[in-house]
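Here the complex is missing one protein chain, while the rest keep their positions.
The block that comes next holds chain A.
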């Protein structure tokens, strides 16, 4: 997800401008010169200025390129396959969290959590022999800690826990 500085910088300019405008149109507090509009205005302008500076490459010389530690003994790590879809794997964790938000109330904590664990584990390269027991057991362990000991009201859904 390494984007060129011009892209991230332009995005910041847009974000800053939007924030400043959003602050500008807020209603002032009657009889007072400063209200809720000042702070977003200042931040928005600052953000837009930073964005401009980034677009023009100011401060780039301060950045340190990330050093990759080479493996010794010649056992170089196999380079990850460079297909376009491969990068999208990174979006899996937030997608699973959103899935939890949507499904937990209906399916219940245990089932939703088991699906999350199984998918994450498999995506990280676990065989089903490892992922399946993990998915079966870890939701109960988490439920025991958070639901039972700490009394977080986790959704029950289809499958009630034995306690």
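Going forward, a residue touches a chain if its C-beta (ideal position, glycine included) is under 8 Å from a C-beta of that chain, and two chains touch if they have at least 3 such contacts; residues count from 1.
Note that contacts and distances are computed from a predicted model.
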Exercise. Name the absent chain by its UniProt protein name; which of "HAD family hydrolase", "Sarcosine oxidase, gamma subunit family", "C4-dicarboxylate ABC transporter permease" or "Phosphotriesterase-related protein" is it?
Worked result: "C4-dicarboxylate ABC transporter permease"
Problem set entry | Which of A:91, A:136 or A:156 contacts the chain that the document leaves out | A:91
For this session: Go through chain A and note every residue touching the omitted chain.
Result: 1-3, 5, 8, 12, 15-16, 19, 22-23, 26-29, 32-40, 42-44, 46-47, 50-51, 53-54, 58-64, 69, 71, 75, 77-78, 80, 86-87, 89-98, 100-101, 104-105, 109, 113, 116-118, 120-126, 130-131, 134-135, 138-139, 142, 146, 149-154
